[in-house]
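Left out: one protein chain. Kept in place: all the others.
Think of it as A, B and C in the order they're written, each chain with its own count starting at 1.
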Amino acid sequence: MSYGHQEFISPFTWRYGSVQMRQIWSEWHKRWLMRRVWLALAGAQQQAGLVTDEQLADLHSHADEVDITRSLELEKETRHDVMAEIRTFAEQCPVGGGIIHWGATSADITDNVDVMRIREAAGVLILRLEELLLRFAERIEQTATLPVMAYSHIQPAEPTTLGYRLSVYAQDLSHNLVDLKELVGNLKGKGFKGAVGSQASFSEMLQDTGMTAAEMERRAMAFLNLAYFPVATQTYTRQQDLGVTNTLASLASTLHKFGLDFRLMQSPAIGEWSEPFAADQVGSSAMPFKRNPIISENICSLARYIGAMPAVAWENAGQAILERSLDDSANRRLFLPGAFIACDEILLKANKLVTGMTIDETAVKRNMDRYGPFAATERLLMALVAAGADRQQAHEWIRQASMRAWQEVKGGRPNPLIEYLRVEKQINERIDPEQLLTLMDASQYVGTAGQRAIEFASQLKRELAESKPRQAADSS
Amino acid sequence: MSYGHQEFISPFTWRYGSVQMRQIWSEWHKRWLMRRVWLALAGAQQQAGLVTDEQLADLHSHADEVDITRSLELEKETRHDVMAEIRTFAEQCPVGGGIIHWGATSADITDNVDVMRIREAAGVLILRLEELLLRFAERIEQTATLPVMAYSHIQPAEPTTLGYRLSVYAQDLSHNLVDLKELVGNLKGKGFKGAVGSQASFSEMLQDTGMTAAEMERRAMAFLNLAYFPVATQTYTRQQDLGVTNTLASLASTLHKFGLDFRLMQSPAIGEWSEPFAADQVGSSAMPFKRNPIISENICSLARYIGAMPAVAWENAGQAILERSLDDSANRRLFLPGAFIACDEILLKANKLVTGMTIDETAVKRNMDRYGPFAATERLLMALVAAGADRQQAHEWIRQASMRAWQEVKGGRPNPLIEYLRVEKQINERIDPEQLLTLMDASQYVGTAGQRAIEFASQLKRELAESKPRQAADSS
Amino acid sequence: MSYGHQEFISPFTWRYGSVQMRQIWSEWHKRWLMRRVWLALAGAQQQAGLVTDEQLADLHSHADEVDITRSLELEKETRHDVMAEIRTFAEQCPVGGGIIHWGATSADITDNVDVMRIREAAGVLILRLEELLLRFAERIEQTATLPVMAYSHIQPAEPTTLGYRLSVYAQDLSHNLVDLKELVGNLKGKGFKGAVGSQASFSEMLQDTGMTAAEMERRAMAFLNLAYFPVATQTYTRQQDLGVTNTLASLASTLHKFGLDFRLMQSPAIGEWSEPFAADQVGSSAMPFKRNPIISENICSLARYIGAMPAVAWENAGQAILERSLDDSANRRLFLPGAFIACDEILLKANKLVTGMTIDETAVKRNMDRYGPFAATERLLMALVAAGADRQQAHEWIRQASMRAWQEVKGGRPNPLIEYLRVEKQINERIDPEQLLTLMDASQYVGTAGQRAIEFASQLKRELAESKPRQAADSS
Partner (left out) sequence: MSYGHQEFISPFTWRYGSVQMRQIWSEWHKRWLMRRVWLALAGAQQQAGLVTDEQLADLHSHADEVDITRSLELEKETRHDVMAEIRTFAEQCPVGGGIIHWGATSADITDNVDVMRIREAAGVLILRLEELLLRFAERIEQTATLPVMAYSHIQPAEPTTLGYRLSVYAQDLSHNLVDLKELVGNLKGKGFKGAVGSQASFSEMLQDTGMTAAEMERRAMAFLNLAYFPVATQTYTRQQDLGVTNTLASLASTLHKFGLDFRLMQSPAIGEWSEPFAADQVGSSAMPFKRNPIISENICSLARYIGAMPAVAWENAGQAILERSLDDSANRRLFLPGAFIACDEILLKANKLVTGMTIDETAVKRNMDRYGPFAATERLLMALVAAGADRQQAHEWIRQASMRAWQEVKGGRPNPLIEYLRVEKQINERIDPEQLLTLMDASQYVGTAGQRAIEFASQLKRELAESKPRQAADSS
């Protein structure tokens, strides 16, 4: 019952994920939820007149006394985990013990429990993601108009703004949030449908009560506040698990991009971003720039693990033979907790990144000075033509200067392009120095990026603010 | 320009998918759509006063003259497919040719085109899926109350109804349909945002026109009737591709389950279903039962291929470095057409199955006779207890009879259980023969399955009927 | 340091895998191996004259005193797990503590440790697999000539023998064994190559010793009895991890087929195989045939999980940027133990199946009686033609009889085909009854299957016997 490092302890137990998320996926919590489901069933059966008030009350009064030790003992005898749990609970309930699980099949309990665990776990992720998006929105607002070099093919291209770049991640995350909320909103339990989904046992049991099996199911699921599939076999459709893993994997892939970009941006070769560095965390004295992006690397690493999980869920769904085959059971014990705990971890890590990331404006400016002028020559060319120059000739003046300037940059020296252009006779006859400086200021060449970043952040904050009170209201 | 079987011709060209779907993914159609996008851009620029009416009219009058031969010639010179296509179009347009692609980057064209192709292709799948669901609804109605043995662990368990079993697939497919429609409803183009997403070139171009780049984009995209992402880099987010492949893969996994179940049900060992068999398709004379479920096998096979595509899209999304990296280009040429054409094929095949499948009621009855009585003893037990028998004893009477009966069944003989029970003195003292027959009729032991199947089918038909007129209205 | 079921405890800690396999992947064992690597390094440095005998002896005498509690305390200070482990070890070694890890980079230790863990874990799997193959060989010998119906498209086709069918799995497993042994034989450590693979620090350190860094590496790795890559970056190539996961995934897929086939064969519809059933494990009294193939289902389930791991290793290998990126670290903590423990479990389970499986000869005969005669008509047709009948006519006689017989079979009654043919005047005029019975005995129609099964099993046993003494010799 207690495990130490002499044995294999999964990183999901001690390295990754919040305590809260790990507890959701604990045996204790699972068994506690199983008892909730038995209570719900017994509650509906009590309304049908099958269960007495005393029996139900007895169950309620012992429902929190989860006893895994006893249950595992009994499992050795019964070789059946659900049966062992029933007996454990029943032993605690002298009055109501006999009616626990009445008419139900194991999956009536466990499948509803799994959906409740998924709901709770996804709820945690939603809060994390909203928190993360809020951090992003703040960062975007702070940096909406800060010009930075943008890269296509990992080649400096034209400038954009930092806030706009951050909006790219945030927009993807906001879609991931929509998907996650929709997932939670659409989650459905199995209901109470028995061994093959027909409700035959419940129908038999209820035949003289005036309550139908469908009505009993409705009432029991209402106690759990859980929607349910109208049609199910022994289990709820494993398509639902696939939807869960797809949603988490999509989120993971957004964060993988963020992590990979971060690792590049923190490379001194670009050097504009830096992961938060604890005050007491002394970097290498000899190599003051060497700060390994271990948070981002960790995000990428776990994201890949999450990204592999849908393949397992896909196979479970695609091979769910007839009314149920148990070939999903063992891997669901692995991929459901694993995907959620890993997602929890990378969301927490991403939050740490966005909250604590340092923008090195010196490096931003250096890169802009280094590559921006090349991008800005497009505007100069237009101005020269407007000033009467022959387009082909103007193009050649600029090209010559650019080639010479690039040799300097390549050698590690500052970009002299603006100076070269300024002293080029053909150019300064047509464009006065001040205008030249303005034209060559790449940081002005960012189009609508800044403005759209501002709009995006403000829209995002509005949406987050709207969802908060609703949640508060929901839980009240 | 023309390819034959001396070379590799993909099955997607000649074996799988409808002509309609293959054409959507043809070069011709792609280039035709590119011209639509150029027209839309020019249209907005004309409203801004940058393009003359004559230029725009010239473009419109030649937009349908796609000339791949010429374009591929020019591509050899330019080594750039979009540039080659621009020049091909421009050569055809003496008046407006010069303004084609003005201010745009290649991905402003191709990314919007891709979303339009996805929209068309997904539209085809939606129609196929609605058609398939209608077929399912009909089948469900026809078979809603037909009792059949249900299987858990591929073991005969309790009965269900055929219509209920079919509802399991249909319910999953109806969720796949919802997802597919939502996907289409949420599809967004890149818009017109230039090389790094900043709209810098468009802003420059428009600066004296009184129209903003955002407004120009809005108008151009309105011509395409295509929503667009507020934030994009050089491309729309590859998360969208991931969403597309996930949706198709989920659908594929539903059909994989259907195909696998069908293959089992068509095995003579169960033998209740049979794929449609062409009138002139003579089965083996010696082995009249041997009808290979090749349609179902084909569905499973292609479904697996589709199921592997999200992994590619996941990596593209997760490694979409900074403002764009072209490492998605080659594989998108493969997985987008591949996933859609394969999905088209398996939906067509599934439709063929559902429409033409034969239900062998002899086999259904045989299986029910063979396994149903065992399941029905649960009801007999309850009746015996109600009639005053000791539960333990009654259990033993039934167990003895069941064991003996099972030996007969195992040997390939009819199930004698009802007869054994009928002549068992302890039982017939308590239950009269007619009541026994009723109790032992497993086909009555189907709970609410039939009724819920009927409700489900009728609900499904309602939804399909509602969506039809809306579509008609949409396209008017 | 100790974890219970209030938290998430991975099934790999308490449900799946042997104790032996779990311990290989424990923190304790990892840290114990790290100390082996430090000893090996110090040993080589001692030979170079850099380390004194006393220092080395001090290290040796404390090498087994792994103290995870202390190490985790120190990790909180240093935020670096390897540094914390060095300090823990150093605290225990007053004389030699200062020279631990001299000149090394963390990955010089951890990467060699990982390969040693993989070697040990793969060694366990090899023993399991050899054991399993021996069980298969025995089963094959027992059943080499037992005729059973074979199935193509899950349709009864022609007969084969049970031993031959089992040889199919065993042949695949024997290839998996070859691959696994080859994997182990080819495993290579990183060696001692420092931070970027250049051995610069070791070269510096050794410059006045007369020993080269290459020589020091050779000696240290010899202490570990571990081959090493001539070229490595900060780490050994992650292609090696990919090879590991591919090998395990291939093995898993063989067992997935075995598990899936078993589940079908245990379905009463076919019913020829049965999982071992504990003496005290009472099946359902009402449904004596209902024995859920939970071992096979578990194998399939875990096999899928293992099958998903290569995707993670593929990405690590394909994105191992320049001289190392840490984006593999977190997921390697998951997929390496996970894949090995899951493989361990399914090999143990498969062994249980092969050892304890029941062959139900009644069901075998029933299926042969039911479907065999149809297959045997091919031989009758040849005999009729040989006896002077017109081929077309003879074909028709048989077809008519087969169709009538199939109706009986479909209805759940014994196959009357032989009787129908026996009384068919056209046939019994040409073939005497005894010959007819012989011809129609499908169990004779198994070609070389039985003989090849015998040869295969005997070859397999020879190979296993040859590998045993070699292993014994190796470890001596």
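Here is the rule we use: contacts are C-beta pairs under 8 Å (C-beta built on N, C-alpha and C of every residue); 3 or more make two chains touch, one makes a residue touch a chain.
Note that the coordinates shown come from a computational prediction; the quantities given were computed from them, not determined experimentally.
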item: Omitted-chain contact residue, chosen from C:152, C:407 or C:435; value: C:152
item: Chain not shown: contacting residue from B:2, B:225 or B:392; value: B:2
item: Footprint left on chain B by the chain that the document does not show; value: 1-17, 19, 22-23, 25-28, 68, 79, 259, 263, 278, 281, 292, 294, 297-298, 300-302, 304-305, 307-309, 311-312, 315-316, 319, 325-335, 337-338, 341
item: Touch residues of chain A, complete complex, unshown partner; value: 151-157, 263-264, 266-271, 285-294, 297, 311, 315, 319, 360, 362-363, 366, 369-371, 374-375, 377-378, 381, 395, 398-399, 402-403, 406-407, 409-414
item: Those residues of chain C which, in the complete complex, touch the missing chain; value: 150-154, 157-161, 164-165, 167-168, 171-172, 175-176, 194-204, 212-214, 229-234, 237, 239, 242-243, 246, 249-250, 252-254, 256-257, 260-261, 264, 300, 303-304, 307, 310-311, 314, 317-326, 378-379, 382, 445-449, 451-453, 455-456
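Please note the rule applied: only the chains that are shown with their structure count from here on.
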item: Chain A and chain B, separation of their C-alpha mean positions in angstrom; value: 26
item: Sites on chain A at which at least two other chains make contact; value: 300, 304, 307, 311, 319, 321, 325-326
